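Of the protein chains in this complex, all but one are displayed in their positions.
All chains are identified by letter, namely A and B, in their written order; residue positions are counted from 1 within each chain.
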Amino acid sequence: MNAAALADLLQADLHGTGAAPAGRPRHPAEATAPDDVAVAMDPALVPLLATCAARVAVVHRDAVDAVPHGAVDAVLAVGRPRVAMAQVTGAFAATPGVPPGVHPSAVIEDDVTLGEDVAIGPFVHVAAGARIGDHTVLCSHVSVGARASIGPHSLIHAGARIGGGCTLGARVIIHHNASIGADGFSFVTPEKGSVETAKETGRVQATNVGLMRVHSLGAVTLGDHVEVGACACIDRGTLTDTRVGDHTKIDDLVLIGHNVRVGSHCMLCGQVGIAGSAVVGDRVVLAGQVGVADHVSIGDDAVVAAGGGVGTDLQGRAVYAGTPAIEREQAFETWMMTRRLKALFRDVRTLKAAVKTLDPRESGSA
Amino acid sequence: MNAAALADLLQADLHGTGAAPAGRPRHPAEATAPDDVAVAMDPALVPLLATCAARVAVVHRDAVDAVPHGAVDAVLAVGRPRVAMAQVTGAFAATPGVPPGVHPSAVIEDDVTLGEDVAIGPFVHVAAGARIGDHTVLCSHVSVGARASIGPHSLIHAGARIGGGCTLGARVIIHHNASIGADGFSFVTPEKGSVETAKETGRVQATNVGLMRVHSLGAVTLGDHVEVGACACIDRGTLTDTRVGDHTKIDDLVLIGHNVRVGSHCMLCGQVGIAGSAVVGDRVVLAGQVGVADHVSIGDDAVVAAGGGVGTDLQGRAVYAGTPAIEREQAFETWMMTRRLKALFRDVRTLKAAVKTLDPRESGSA
Partner (left out) sequence: MNAAALADLLQADLHGTGAAPAGRPRHPAEATAPDDVAVAMDPALVPLLATCAARVAVVHRDAVDAVPHGAVDAVLAVGRPRVAMAQVTGAFAATPGVPPGVHPSAVIEDDVTLGEDVAIGPFVHVAAGARIGDHTVLCSHVSVGARASIGPHSLIHAGARIGGGCTLGARVIIHHNASIGADGFSFVTPEKGSVETAKETGRVQATNVGLMRVHSLGAVTLGDHVEVGACACIDRGTLTDTRVGDHTKIDDLVLIGHNVRVGSHCMLCGQVGIAGSAVVGDRVVLAGQVGVADHVSIGDDAVVAAGGGVGTDLQGRAVYAGTPAIEREQAFETWMMTRRLKALFRDVRTLKAAVKTLDPRESGSA
């Protein structure tokens, strides 16, 4: 690749020598080779171009003039830096490094369908009746349960678990040690227990005796282009599948409980937890550590700020925050007022004293 | 199975043809085979029975009359739907699918005791001196450390780690990639560090120099019928074992720190974290994402609502919420009052103006 080709790819304006080599994108502070591309989307990084070895730089359109004179041979000017970052990193992304074919240590059981050009690494176990789509890569130590199905062009990283009967779409990415299709967490007591009585009366009026297990007969279905982070867990449904829609991205350590339905194009950030049977619309963004209670419903395009606890249904196309989560503006206003409580307590003390002074009976008794 | 047999199992009232086939429980919207059993515990699902292929339905006792005429051949009426759900899913639950015996790829070290009818999957490692109880199943990629012991009829899912010396009871279930017996997180500085001075004085008056590691010589002991979710972590104790009592159920991504003691019949929901040396009583319910501070004690039958942060000892048989967690009723009342602060600030402003008007000195100066 050279500067001209990269400019093309990024739809960037090229200033300088199109033939300059573009071998590997790097932070300007770490661009030590002459064929490195120094990526300085942040204007604060542009001065570093003066001392780096790279001969090609990518900068924001507004920062072109700030590039030190003669620092590089070619400047690529982009309009929306993070989009350019997606493009440039995509162009140079490493392949998973699992050679095509099935590693001799892998255990592939009967009646497994392997697509064309699959790559299956060491210590992979694919149980009976599973289907692996064309060009899909299973890295080392992956397990795929009986009759599970993984679509084409998918990438399952080391140690991920795909439970029996689960269905993954095309171009799905599952990261290290994620769990797709563990059993749901669902128990019931023969008689009403502590939580049930507390919900009805506000008080614990019974004790949990004889927990019975609700078994998970459903599986998990993930749409196309879904990504699931490391050590994230998506549990099976009870009778039907737990479902995640196309293009939804799920970060590390996220928990999606049994029977949950998540729409398409959602972003569920790190450590989000969604309890059983909740329904999340399309294009919903849940920031880090957000919790969603069971059976709750969240509308399309809703955004919940980090750490929020969603206890009730939320309308779509609005921003929420806090626990219990309310509209972010109100939550912030309320929080700001709590920060001014000291003054309010003081004002009320002053008022009490003043009123006492004004009261003729009080004055009379003085 | 037929309708009559299933009715027996569920202690349900049977209306219709006892001989109708009952092959597989399904959500009414997905009951497409004539031997499916449409499970419509939720009254809102009952109308779907009109169009599903199932010939047998399970409904709540109060919804029998709402079943569309002629929709199914047999209606099973139950009193407590989630109990029936536990029973019906239990009757049809799949077996783990690991054939009896030891897979040829498994590595079983010396002096391991394997019970009768154990089933050990591919790439399982059982270290020296471990004991695996009768009828216990170790799925693929499980590791069992030296001298660990797993009771009979247990099920260890793919990728779970059972550390050396840990003891699991009978009928225990451990899900994908859970960690039993990692080392506790315990460090100390030779001199008082930042946290110690902050606890004593409210201020950081020292810095953490030379972190020393407290090693974990204890192990983990889980009682009978304990279930541990995917990617959950239960750490070893320092000198004694971290302990979880019989019948306690632990959801995905839960963390139980070193030296913690959890009682029996507890439910620890998704992403709960319990810090070192805390003591949790019997039948305690911690909802999703609850945190419990180190050395804290929680009484029997306590319930902590989702997202609560337990910083002090809690009495049993009550419901708590918030951070720091207080009785739920008070937490809710306080939260409701913060929502009315805007009006309170306005009232105080009005009062200040009114009092100013009433004050003769103020009036006099007007």
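The definition used in the following text is that a residue touches a chain if its C-beta (ideal position, glycine included) is under 8 Å from a C-beta of that chain, and two chains touch if they have at least 3 such contacts.
If you're wondering where the values come from, they're calculated on a predicted model, not measured in any experiment.
Per the touch definition above, the residue from B:Phe92, B:Phe185 or B:Phe332 contacting the chain not shown is B:Phe185.
Touch with the chain that is not drawn comes from one residue among B:Thr17, B:Ser297 or B:Thr323, which is B:Thr323. Across A:Pro21, A:Gly133, A:Gly159 or A:Pro324, the single residue that touches the chain missing here is A:Gly159.
Counting over the whole complex, chain A has residues 24-27, 29-30, 39, 80, 82-83, 85-87, 89-90, 92-94, 97, 103, 105, 121-123, 139-141, 157-159, 173, 175-177, 227, 229-231, 247, 249, 251-253, 265, 267, 269-271, 283, 285, 288-289, 300-303, 306-307, 317-319, 328-329, 335, 338-339, 341-342, 344-345, 348, 351-352, 355, 358-359 touching the chain that is not drawn. Against the chain not displayed here, chain B makes contact via residues 105, 107, 123, 125, 127-128, 141, 143, 145-146, 159, 161, 163-164, 177, 179, 181-183, 185, 187-188, 190, 194-195, 198, 202-204, 207-209, 211-217, 231, 233, 235, 238-240, 253, 255, 257, 271, 273, 275, 289, 291, 293, 309, 311, 323-324, 333-334, 337-338, 340-341, 344, 347-348, 351, 354-355, 358.
Going forward, only the chains that are shown with their structure count from here on.
Rounded to the nearest 5, the angle that brings the Cα atoms of chain A onto chain B is 120°. Distance between chain centres (mean CA atoms), chain A to chain B: 22 Å.
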